[in-house]
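As you look at this complex, bear in mind that one protein chain is not there, while each of the others sits in place.
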Amino acid sequence: MGANTFGTHFSLTTFGESHGPAIGGVIDGCPAGVVIDFKKIERELERRKTGNVTITSQRKEPDEVIYLSGIYEGKTLGTPIAFMIKNKDSRPEDYDEIKDIYRPSHADYTYQQKYGYRDYRGGGRSSARALLPCVVAGAIAKQILSIYDITIKSYVTQIGNVTKDNITENEVIELLKLVKEEGDSVGAKLRIEIDNVPLGIGEPYFKKLQSQLAHAMFSINAVKGFEYGEGFHAAAMCGSECNDTFYNDNGKIRTKTNHSGGIQGGISNGEQIYFNVAFKPIPTIMQKQMTVDCDGNELEYMAKGRHDVCVIPRVIPVVEAMTAMVILDLLHK
Amino acid sequence: MGANTFGTHFSLTTFGESHGPAIGGVIDGCPAGVVIDFKKIERELERRKTGNVTITSQRKEPDEVIYLSGIYEGKTLGTPIAFMIKNKDSRPEDYDEIKDIYRPSHADYTYQQKYGYRDYRGGGRSSARALLPCVVAGAIAKQILSIYDITIKSYVTQIGNVTKDNITENEVIELLKLVKEEGDSVGAKLRIEIDNVPLGIGEPYFKKLQSQLAHAMFSINAVKGFEYGEGFHAAAMCGSECNDTFYNDNGKIRTKTNHSGGIQGGISNGEQIYFNVAFKPIPTIMQKQMTVDCDGNELEYMAKGRHDVCVIPRVIPVVEAMTAMVILDLLHK
Amino acid sequence: MGANTFGTHFSLTTFGESHGPAIGGVIDGCPAGVVIDFKKIERELERRKTGNVTITSQRKEPDEVIYLSGIYEGKTLGTPIAFMIKNKDSRPEDYDEIKDIYRPSHADYTYQQKYGYRDYRGGGRSSARALLPCVVAGAIAKQILSIYDITIKSYVTQIGNVTKDNITENEVIELLKLVKEEGDSVGAKLRIEIDNVPLGIGEPYFKKLQSQLAHAMFSINAVKGFEYGEGFHAAAMCGSECNDTFYNDNGKIRTKTNHSGGIQGGISNGEQIYFNVAFKPIPTIMQKQMTVDCDGNELEYMAKGRHDVCVIPRVIPVVEAMTAMVILDLLHK
Partner (left out) sequence: MGANTFGTHFSLTTFGESHGPAIGGVIDGCPAGVVIDFKKIERELERRKTGNVTITSQRKEPDEVIYLSGIYEGKTLGTPIAFMIKNKDSRPEDYDEIKDIYRPSHADYTYQQKYGYRDYRGGGRSSARALLPCVVAGAIAKQILSIYDITIKSYVTQIGNVTKDNITENEVIELLKLVKEEGDSVGAKLRIEIDNVPLGIGEPYFKKLQSQLAHAMFSINAVKGFEYGEGFHAAAMCGSECNDTFYNDNGKIRTKTNHSGGIQGGISNGEQIYFNVAFKPIPTIMQKQMTVDCDGNELEYMAKGRHDVCVIPRVIPVVEAMTAMVILDLLHK
């Protein structure tokens, strides 16, 4: 099992560089006989693509998913589901300028050193675009989870120094416009809530529900922090305030509070599962920065073209997709 | 591969309930010919055991490690290293009282529901004691890492509402005494620094260095949050302040700042790797709490005996051990 | 890790039904910087495709491999290598007749029962065509093995009741013509020899070299037997005749005989590795056979169209490809 496979029972193997012929994936372990709603998959990709055109990067990929196997007459066969998305607007010359430069806080330098050879165009394998296959697989996972009534919702709770329980799309756009005007980028935070996960999901000792979620989140570019339940705030708490006491809710055992975030001992306890994810600012900015080239020469570098200034809103469907895959993988264990 | 195995190239399979005959593990993938310093393993266990007797739980297990295989004449054979630690002071009657009770914010309820059957004594498999095998394997991993000059250091940076760059052992003791007096428990935060990790460690896409570290940390009881580099603080930053610009340090490419925490694109970049881990308060407190029993009856429960009031200081060698295993696993990839 | 992945360090995940849009695979773990000789890959596919047109099935797929990722400017990137081969001449109506019939000794019945739903066209996932991705990955593996001077050769040693150390291609054609005239099919046996495998390949306890080779061979359709070294003949031997005594060959330790087939204790010993594989006759024959349909009705069935009468010669590059992947996987461990 290589490093490009995520999950065990519902697993996704991804492939693709952002400017190679295609990116895609192979889902293994999807049950047979599931009717796939292709529109729903498209909608997730649409969410990821556009964000809001005025603020996110302009590259308009149609992002059409071509299914290569595992589905026949709209139903899954139980065999591997392979799919790909062609990379349409490859103009390698756009990237000649950064061919020999290590952009600050990008993966150019570490990839070059690790592999000795890299596809520098658009970040290659380390591009955010390489997360598209996760969105497709996650959209399929979500469809299966919906059979169990399991839902995943996400809220933007921070953009730079603005924090709020739920920053609306319009507020996000306004905030990001300001950042864009300054040629800068900005970090953000998301809160994810998963409802109706049945009691008993998660495998001690090393496949605890929180371990799998954390693992999934840190697979996403720009993620710098993950916490569930009270998270970092728990460090400041006393047991008497942090403990969730049990009570009998008309025959069903529940907890009065949910500081635990729906997970105890690595296993879902039937309450809402919730967690927060923090993202760093996108490293590409419209300001001059010092850096070095492949030969070690120091030089001044400034990005060209149009770029996103925040992973929000595009990253949201990715976060939900990874979450869906984790839950389904443990559910079908 | 079951859920009780951690790691791929240097892997540990753990076993054991806290009050069963023994706990232990099997290390697979340890190279042959490594001279084992058993004293160093003992010292790590010693660090975990005592903390400070006045503040940590009194159960005094000798914690003698019995090596069953994989080592001959003090050197590793390249075959699986199995070891066990006997559980000495099992007095099941001590636990009769909690046999049918679901202690608040413990794993009693989820284990019972998931498996339908559990060893209730001392938390069974969900006990912090079940992390001992990680300390042993981590101590061996540390010895191998030291060949590469890789070191792991940890600092207590928060106990309840006291935060500081480095809370000393004496300060910890004083703080915990106060908590103990109130019959309560308290959360904490650790900062871990790993030095001299060579450039190139970490496997995109799904075995990124940060994914593996996060996965490891959330395997540890009571961990509620993990962040690396700027972590959650990055959500508040602009790209122009968060980016790490490269420079040429006498022929070696380095970064001026280290907001990235030594990892870019999932791969170590040669700078110091650092991360923070947050722990919730220990759920066992010397105060009355409401809960339910196995039949769903609500009742008042108060813990008996002596219990730790904070995962600090005992959890420190566990955190370092898991860290060591992650680094070695990726290094020997 | 799903069931459609083979190998650990050099792994192949395959996908595709014989009459779906495409078949293909994703190779994970291929080192970066390898210059790929695409002609050699084509040649292996050519070997598999044609056999001899007068005796093998006529379906003439161009079998063009489309590379989707992992290769840039002819060199591997160290990222997953995805590729696909389109299925060109899908005429589903050709298969309407067998849609509801379970062909004798085919996988129709077991797939239908296991998955509840199948792509009946041309055998779907159980078709021999689904082994094409192995040929591609194996051809890449062979190129890497050739750097180590490791070579794989195969000999047809049995076709039906004709046995010989090496049945030539012309002899094979003549034998199969006779079988074809009778509207029947026939079994066969291959001997594979691997030279220059360095001492030390194979991982006790459960990834012994022979376990991995056997596992690989039994992944190939129609394989009914595998033996290495003296194989089944060893059951008739005494230790005094079967043992391979060591001697010193000008400073190099070698064995006088090679009854062991180059493997001792699951590990290569530096001698030639050799093994035999037995294949059953292809189950599709031009004779009437009794069978049942999906509703359990008994009926007479006779195949239509043109079909191979023996897995030889087409299976040969598949056997070599799987062998190459096993050796490379253990070599790059």
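So that you can tell them apart, the chains are marked A, B and C in the order they are listed, and the count of residues begins at 1 in each.
Here is the rule we go by: contacts are C-beta pairs under 8 Å (C-beta built on N, C-alpha and C of every residue); 3 or more make two chains touch, one makes a residue touch a chain.
Computed from a predicted structure; not experimentally measured.
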{"item": "Given B:D28, B:E44 or B:E203, the one touching the chain that is not displayed", "value": "B:D28"}
{"item": "In subunit C, positions touching the absent partner", "value": "1, 3-6, 14, 102, 104-107, 109-111, 113-114, 125-126, 130, 158, 160-161, 179, 182, 184-189, 199-200, 202-208, 210-215, 217-219, 221, 223-240, 242-248, 251, 253, 255-256, 259-261, 264-269, 276, 278-285, 287, 289-292, 296-298, 309"}
{"item": "For subunit B, residues in touch with the removed chain", "value": "1-5, 8, 11, 13-17, 20-24, 26, 28-29, 32-33, 66-72, 75-82, 84, 114-119, 124-125"}
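The rule we apply is simple: only the chains that are shown with their structure count from here on.
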{"item": "Chain whose Cα centroid lies nearest the overall Cα centroid", "value": "A"}
{"item": "Between subunit A and subunit C, centroid-to-centroid distance (C-alpha), Å", "value": "38"}
{"item": "Rounded Å distance between subunit A and subunit B, as computed from the means of their C-alpha atoms", "value": "26"}
{"item": "Between subunit C and subunit B, distance of the C-alpha-averaged centres to the nearest whole Å", "value": "46"}
{"item": "For subunit C, residues contacting two or more additional chains", "value": "1, 79"}
